[in-house]
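What follows is a single structure, and I will ask about it in a moment.
Every protein chain but one is kept in place in this view of the complex.
Showing subunit A:
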Amino acid sequence: MNAAAEVALKPAPRRSRGARLLENRNVLSALFLLPSAAILLVFLTYPLGLGVWLGFTDTRIGRPGIFIGLENYEILWHDHVFWLSVFNTILYTVAASVLKFALGLWLALILNEKLPFKAFFRAIVLLPWVVPTVLSAIAFWWIYDAQFSIISYSLIKLGIIDTPINFLGDPTLARASVIAANVWRGIPFVAITLLAGLQTISPSLYEAATLDGAGSWQRFRHVTLPMLTPIIAVVMTFSVLFTFTDFQLIYVLTRGGPVNATHLMATLSFQRAIPGGHLGEGAAIAVAMIPFLLAAILFSYFGMQRRRWQQGGRD
């Protein structure tokens, strides 16, 4: 601002200090940020902070605790059920996320093609995501029932097996079953978001690639995939986070059984904290999930969002 302009602006004595403050960009943006900051603070930072604090105390239900340092974590370190739940959670997250990604991408590619009744199919795909988790979990509970499973029933009627499949009783099968249920539920989110990403890719890129003699695999590998990577990074970060913190599905299907073979950190945390009454230890298990979640976020942030890599270059 030059001196002349300053002089010209001077005769405005009627504007109050407050009004002038509001003209300041920094003040204004701070004001606009305040409500969301307050909401974040009250509903996110405070509970998270409280959870972390509880993990350092021996708080029980109905009894305030005292600070005990890392004792909860020491106890968990020697607890084989806790380590089993860590193993289960990682297996569950990795297996389910990989499957959700592969199947979701496949579905998105199909839906992106010219299909009859496209809108109808896209709506159908969303269904598993729309149904409340608890409801779909109950449906799966019937599908996996030890006596009344529709799968076992059909296979027995077809003469393929003699006895019902022990879906939720055998540890390996139980793990596979809950992963399958989670995949079924999670695919729509991945598929629809990737579909949205696919539609932002300009057809001219494909035309150019075709003119250069690229086959369909090459078009996918060198056009679709690099253009889709930013969306993949976001979708998979969310998908991993949802899967890692899954609770309802396990709680309805197995309660962590058989013999803790499907206990996830989230379900174990609840079991110890609420029905078990040991809030401190439950909080410690929940806090122990944070490093894994951070690692997943950082991996996607640093690994998948690198611009040069996205643009097909090398790091």
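Going forward, a contact is a pair of C-beta atoms (placed from the backbone, for glycine too) under 8 Å apart; a residue touches a chain by one contact, two chains touch by 3 or more; residues count from 1.
As a working rule, contacts and distances are computed from a predicted model.
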UniProt lists the protein of the undisplayed chain, choosing from "Fumarate reductase", "ABC transporter substrate-binding protein", "Pyridine nucleotide-disulfide oxidoreductase" or "Sulfurtransferase complex subunit TusB", as "ABC transporter substrate-binding protein"
Full-complex touch with the removed chain, picking from A:57, A:254 or A:300, is A:254
Listed residues A:107, A:174, A:192 or A:287, member touching the removed chain: A:174
On subunit A, the omitted chain is touched by residues 58, 60-64, 75, 79-81, 144-148, 163-164, 166-169, 171, 174, 254-260, 271-272, 274-278
